[in-house]
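Report on the following structure.
One protein chain is absent from this view; the other protein chains keep their places.
Our next item is chain A:
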């Protein structure tokens, strides 16, 4: 008897809890004037600089803004959980267009900004072509680029009077400068982490990740690029290079233990900060050296802003993007040393005064030669990077690159078929 009653009580309690949730659902309705505009952002120097300017925006729209800062991977996990549940507590989303946009577009998580971007004052045509292309999926503008990146050749002026102009010169100089206690070259060598930086070597050898939708990682150009990078890092680089991503490679250069380093221009502040770097004053900057197909570095929007399709404050979210990616803010931030995506700001000498002079020149040359992607343009970018990165690791370990590349090519071809099927589903 008592068991029956307790069961009924249990069912009753469960029903009451479900009811409470339903009532709650009804009560958590439309936003009020006090509802904050929520911006999910990455912990980046751009975000920190923008935070300081937020009061000006809040005053303009009459709504408080709340900004949560996470690392890139956490931000991704957070979107995947929250947007799967149609979250309304994110309004503006900071995304990596080349890593996430195709997937987010496929999941229909990003609001279409095509009409809003036509606003004459916003001047969408002022954005650089390559980042603009990466922000557009299936003809729709889904994000607006706010931070751009290119690779730059960091070198030690006290060791290298004139920076190398070609990849061959770089290899020779790196070999010459490798001594006991100093490496000629340091760079990323980790399977997935190195792919983005290796992409510029690949393009400069005349290759690409795919050609007409098919895998191109076993073409003679790609194999030569794998071989070159493997020899450069394997013979002139530090031991254990295949475990190194940005976090490991950068400190080696910052401690003065390497002569050359190719990585994103966006990290230069970490190399000149005396709290982090022992070589700040001796660092030189050069455009990406030319390979057999010329100098073809990537020029990508590393971070862009989009609007959560489920947001209840989409108009104010667009106002935020309009302000954060507007000419005035981009000029102010670029003057402070944070590279944006607006042509007019790049053409303004005063706006580039925040960068070291040699770096500003290298960035402009790289932007002119730039390719708009630095990783395979697929839905499951992480998996693709793993496949493409395998021959890179073999090359650094001085193994038979051609054989591994052919094997990886088969895997990549199969992956592309699956990825395409997923994209069309």
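Quick note on the criterion: a contact is a pair of C-beta atoms (placed from the backbone, for glycine too) under 8 Å apart; a residue touches a chain by one contact, two chains touch by 3 or more; residues count from 1.
The rule is simple: contacts and distances are computed from a predicted model.
S.K.: Out of "Sulfurtransferase", "Zinc protease", "Carbon-monoxide dehydrogenase medium subunit" or "Carbohydrate ABC transporter permease", flag the one the UniProt entry gives for the chain missing from this complex.
M.R.: Protein name of the absent chain (UniProt record): "Carbohydrate ABC transporter permease".
S.K.: Looking at the full complex, which residue from A:54, A:70, A:312 or A:365 touches the chain that isn't shown here?
M.R.: Here the residue in touch with the unshown chain is A:70.
S.K.: Of A:164, A:193 or A:270, which residue touches the hidden chain?
M.R.: A:270
S.K.: Pick out the residues on chain A that sit against the missing chain.
M.R.: Its contact residues with the unshown chain are 20-22, 24-25, 27-28, 42-45, 66-72, 74, 77-78, 81-82, 84-89, 246-247, 250-251, 254-255, 266-267, 269-270, 275-278, 302-303.
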